[in-house]
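Each remark here refers to the structure printed beneath this line.
The excerpt is restricted to a subset of chains, each kept in its original location.
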Amino acid sequence: MRFSKGRNFMFRVPEGRELVGFINEFAKKNNVLIGTVSAIGTLRNPKIGYFLETEKKYKVMELSGVYELVSLSGNISLKDGESFAHIHVALGDSEGKLWGGHLVEGEVFVAEVYIQELLGEPLERKPQENGLTLWDAEPL
Amino acid sequence: MRFSKGRNFMFRVPEGRELVGFINEFAKKNNVLIGTVSAIGTLRNPKIGYFLETEKKYKVMELSGVYELVSLSGNISLKDGESFAHIHVALGDSEGKLWGGHLVEGEVFVAEVYIQELLGEPLERKPQENGLTLWDAEPL
């Protein structure tokens, strides 16, 4: 689907906030209905998810300690009529090894976030048979 | 080189499609000649490449199973006169460990893709002595 550009936000999240919740609240408060999100920083005790296709649910892994937020890639669209951010992260430990997956939650030590709003027809997540909530697929 | 902004596309690739081929076909069909591409999702049996400088070719590694597509970063430019996507990925396994490199191919379970078109003078990949096809380098 094709969109036009909307507003651009770049900001630092206050230390101690939970990152996924903060981004969702930010999108709702600013009425960002569609967009992309990226960030770098440092997270404490992040929880990451790996989707178990056969069980149709996420396996959640709790990483303890402080991790560099090496990449955060995601998008914002509608789920149950509200702005919803879907976010994946790569996290670096003190040895430089990377861990990651779907970001379930993470406490902010530092988070420098960029949100680009897109404007156009609503992009909505709908429950699928596979257990996920997804946009309609678009064949070529 | 400096570009202006073109169109913005955000879409879900149908399950079962091969992701690199789909992005290339999408760019060709929509006449995206220059751009950036990013995505998150889940891939099955991805093949990743590591460039062997001395052998001037990619070592291809086949990862078996399902991997979270933690990040997909790339660009679109011209190669042999056609739109061509150069894509790197980070992939998370069921233990949260990350793997990655140049994306050779991967079957889509879920892929939520964002493509930003850029407009301007053609940016062309040309064969280099090192075995890669690259744009002309730009000194400061």
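Order as written gives the chain letters A and B; numbering starts at 1 within each chain.
By definition in this document, a residue touches a chain if its C-beta (ideal position, glycine included) is under 8 Å from a C-beta of that chain, and two chains touch if they have at least 3 such contacts.
Note that the structure is predicted; figures quoted are calculated from it, not measured.
Novice: Copy number of the whole complex, given 2 identical chains are placed, is what?
Specialist: 3
The working rule: only the chains that are shown with their structure count from here on.
Novice: Where the CA atoms of chain A average out and where those of chain B average out, how many Å apart are those spots?
Specialist: 21
Novice: For chain B, which residues are in contact with chain A within the complex?
Specialist: Residues 5, 7-15, 22, 25-26, 29, 38-40, 42, 66, 68-72, 90, 92-98, 109-110, 112, 114 of chain B touch chain A in their complex.
Novice: Which residues of chain A touch chain B once you look at their complex with the stated criterion?
Specialist: Per the stated touch rule, the residues are 1-5, 34, 36, 48-53, 59, 61, 63, 71, 73-75, 86-90, 97-102, 118, 123, 132, 134-140.
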